[in-house]
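In what follows, a structure is listed as structure tokens, so that the remarks can point back to it.
Omission of a single protein chain aside, the complex is shown with its protein chains in their original locations.
Moving on to chain A:
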Amino acid sequence: MRRVVSLYLLTWPTDRIRRKFGDPPREKPLVTVNKQGSRRLIASACLAARKVGLIEGMAVAKAQAMVPDLHIIDADPDGESASLRQLAEWLIRFSPVVAPDPPDGIWIDIAGVEHLFGGEEALLNKLIDRVENNGIHARAAIADVPGAAWAVARYGKGGIIPPGRTVDAVSALPVQALRLSHETVSTMHRLGVERVGQLAAMPRAPMVRRFGREASLRLDQALGHAFEPITPMIPEEAVIASRAFAEPIGRLEDLKLVVRRLAEEMCQSLGNRGEGVRRLDLIVRRVDQKGASLRVGTAKATRDHVHLAKLFDEKIETVDPGFGIEEIVLVANRVDPLSEKQTVVRGIEAEDEAVDLSQLVDRLTARIGEDRVYRLAPVQSRVPERMTRRISALAPPSESSWPESLERPTRLLDPPESIMTTALLPDHPPGSFIWRRVRYKVTKADGPERITSEWWLGDEQKWIRDYYRLETTEGARFWIFRDAPMSEGGRWWMHGFFA
């Protein structure tokens, strides 16, 4: 079932002017004016102007005589419809099917979305609140069909027409509510047809003969007998740059060249929109209808076409041109706002500017994949294997670091390797050890440093490690540990290498 909102902007042209210029104040009468021949007539009047008796179609000279300090601005139909479109785009937040209804309305098909706002009434209130908060006078109606909603929003009180009650709601309204031309309406008035209900009660054939096909169509649309489509507005979305070739191309160099050109075109159009690429797809269509697509991502929105083209350079070699490539399409399928920033002033060198690593990270990522370019961040843990955590290469600085005083090796053996030791006394550091079939004699030792399992992190097995730093006769330094006190049969393990 369909449910359609018709949003009626009561004084759109003047509201638009107030929004644009922030002037004149709401209590001052404001009218827009257009010319008909040599006469200047009021095209629209704001609420304040209507209150003092100015109406549409009145001569400006007369209006000025009535209201000496009248604000007069030329009407701008093109600007109005463009602004209406913008407003409609903004209203896509309510429903995906939104269409402008010039000159002063907007359609929203809310079938299936009202529950997101807590019912139709809540939706309607929210919609009107948001629009009025922007200084636009609005009235809206929800009905089963667009024609009925339109009629009730303009000629009724607005609000919600319950499903199936269309006829009741519309029949009491004046015939103007049917979106008819002026001539038709005045003909109807001449014949005493004032209300929609009267028109609907007339036999159809004579009515069509008298008022034309338009009247019957509009009547059917308002009562829900004829379907009226709403063409949803498609916002300008993905930026696309494509090139088709009269002669298929096959050389990699050509392919790269085309990609570079397309990237340049794309960046230009993105520049006009104030956006930068986050994810870029390259689609290659071959003569034999097989295709290939490559995707690259960037860590930060960018419009640097040289950089973007370079990201494809590595991958493009994997494209098999087959019998030739017919078309190449570049699609920016994820974009972020990106504004220009002046970084270099002629004659003044940038100083201490943090180096922008995003391009480097992009290039590395394009080569080896996202999860292999990373930074290591400290973790609050004493267990060596748990002291680091991978974070994204461009993550904000963690500021924290491992304590400098901690004696830790630069290389860790993972998993630790078992070693044979001999010690003077059971709980002393070893006097010598055998690791990988080589005997080392220990001359100096430091320790023990005890590290225990972290039960609060869910270590099920309780364990203790006593770490020692050893220096051998050659001066090499090792990090070894015993996994339990000697009396409990602890074994020795090699775990790391110092400087």
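The definition used in the following text is that a residue touches a chain if its C-beta (ideal position, glycine included) is under 8 Å from a C-beta of that chain, and two chains touch if they have at least 3 such contacts; residues count from 1.
Note that in this section contacts and distances are computed from a predicted model.
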Review point. According to its UniProt record, what is the protein name of the omitted chain, chosen from "Lipid-transfer protein", "Simple sugar transport system permease protein", "Hydrogenase" or "Damage-inducible mutagenesis protein"?
Key: "Damage-inducible mutagenesis protein"
**Study point:** Chain not shown: contacting residue from A:His71, A:Arg154 or A:Arg469
**Key:** A:Arg469
Check your understanding: For the chain left off this view, which of A:Gly57, A:Gly192, A:Pro397 or A:Pro426 is in contact with it?
Key -> A:Pro397
Point to revise | Chain not shown: contacting residue from A:Gly197, A:Gly297, A:Pro378 or A:Gly431 | key: A:Pro378
Practice item. Just the residue numbers, please: which parts of chain A touch the chain that's not shown? Key: 355-357, 359-361, 363-364, 367-368, 372-378, 384, 387-388, 393, 397-399, 401-404, 406-414, 438, 440, 443-446, 469, 471-478, 496-499
